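On to chain A.
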Amino acid sequence: MISREEALDVYQQLRTIRSFEEKLDTMMKAGKMAGFLHLYVGQEAVAVGVCSHLNDRDYVSSNHRGHGHCIAKGVDLKGMMAELFGKKTGICKGKGGSMHIADLDRGMIGANGIVGAGIPQAVGAALTVSVKKTGGVAVAFFGDGATNQGQFHEALNIAATWKLPAVFILENNGYGEATPAEFAAPMTDLAVRAKSYAMHSLVADGMDFFDVFEKAGEAIDRARKGEGPSLVECKTYRFLGHFVGDPIGYRTDEELNDWKTNRDPLPTFETKAIEMGLVSADALRRIDAEVTAEIEAAVASAEEAPFPSPEDVLTDVYVTE
Partner candidate 1 sequence: MARTLSFTAALNEALHIAMEADDDVIIIGEDVAGGGGRKDQGIEDAWGGPFGATRGLIGKFGPERVRDTPISEMGFLGVAVGAAATGLRPVAEIMFIDFLGVALDPLLNQASKMRYMFGGKARVPLTMRTNVGAGNRASCQHSQALYGMTVAIPGLKTVIPSTPADAKGLLLASIRDDNPVVFCETKSLMNSEGEVPEGDYEIPLGTASVVREGGDVTLVGMGRTVHTALEAADALAEDGLQADVVDLRSLYPLDEATVLASLEKTGRLVVVDEATPYCGIASEIGALCIDKGFDFLNAPVKKVTAPHTPVPFSPVLEDEYMPSQEKIVAAVHEQLGWNT
Partner candidate 2 sequence: MPTPIAMPKLGITMEEGTVVEWPYAVGDRVEKGQVVLIIESEKAEVEIEAAETGVVRHYYVDAGDTVPCGTLLGAMTEGEDDGFDVAEFEGTHAAEAATQPGSSAGRAPRRPAPPRPSAAPVRRLGAAPATPAARVRARALEIDVTTVLGTGPGGRITREDVDEWAERRKRLVVVAQGVSLDVPQHGSGEPVLLLPGLGTDVSAFAQQIPALSASHHVYGINPRGVAGSDAPEQEGYTVAQAAADAAAVCDVPAHVVGASLGAAVALELALAQPAKVRTLTLITPFVTSDARLDAVSDSWSRLAADVTPDVLARSLLPWFFSAAFLADDTRRERIVRGLGTTVARVPAATLHRSVTGLHAWSGTRTADLAQLAVPTLVLIAGGDLLTPDATSIATEIPGATMVLIPGAGHGLTIEAPEAVTEAILAHLSAAS
């Protein structure tokens, strides 16, 4: 269970991800940003519930919907915002953009534009911590769609065969782009796919921080203890489209409203945390204000920051020193 301090921190992260993504949605629609943006709104409890167990020696690989994972793994907000604006001060000097945010110092080994590609990389990171015996673990975040990719299956097979300290976090938000999961795979609980690899698996309520925290905690503990990898399927939902500009149309308003009204991870956390006596509503409202201010500051800083010089196109291709 988490402490009061930790609960405030959890809420601060949930709120930061939510506000960060909503701000991007607004700015993108206002024409202030370029590129593809895949927003994480609705799935915040998964990233925060998992990353609450991690420290800087642990690794995370992410996917195209990666802002939440980055924030939860502690990547600098200002650096992220500047990156999304394509600025020189961006966390990747403006060379990666939304789908390629990484911060190796924080163990964030990269968002990824190729569905499923981050999964074997997390297994590789698990191999590193295993060979180097650092005691770390490696976590791969990916969606339901990625479980239909070869990289998912090949990586799980290797991780399980080698008993690596890897944890696979499957965020099943019900849709692979515009296609409902049931049209892409013949089972409801994708977690059963772990059984093919004799791998431990769990199913969590991805809208509930506490459930994700518990199940992910179990998986991460097993990995740290050398008991091999696990797959945790988190049932979740994205409140926005696949990308900003998605005309949607593949799901009903009723379905969306039901998830937003009854299962939004932020109010769910707030209610439970208050019930558990971990936080007060006032404290959370103060956090809301702080987060808003922090995000506004990040936007202002990103807007003021310089763009890269055109000649920077040539740098950072190779390690040259």
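Basis for inclusion: all candidates are chains of the complex that A comes from, given by their letters.
Definition applied: a contact is a pair of C-beta atoms (placed from the backbone, for glycine too) under 8 Å apart; a residue touches a chain by one contact, two chains touch by 3 or more; residues count from 1.
Nothing here was measured: the structure is a model prediction, and the numbers come from that model.
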Checklist entry - Out of 1 or 2, which chain touches chain A when the complex is considered as a whole? => result 1
Item to check | Residue ranges of chain A touching candidate 1 (in the complex, touch as defined) | outcome: 59, 61, 90-97, 100, 102-105, 109-110, 112-114, 117, 119-132, 138, 150-151, 153-155, 157-158, 161-162, 315-319
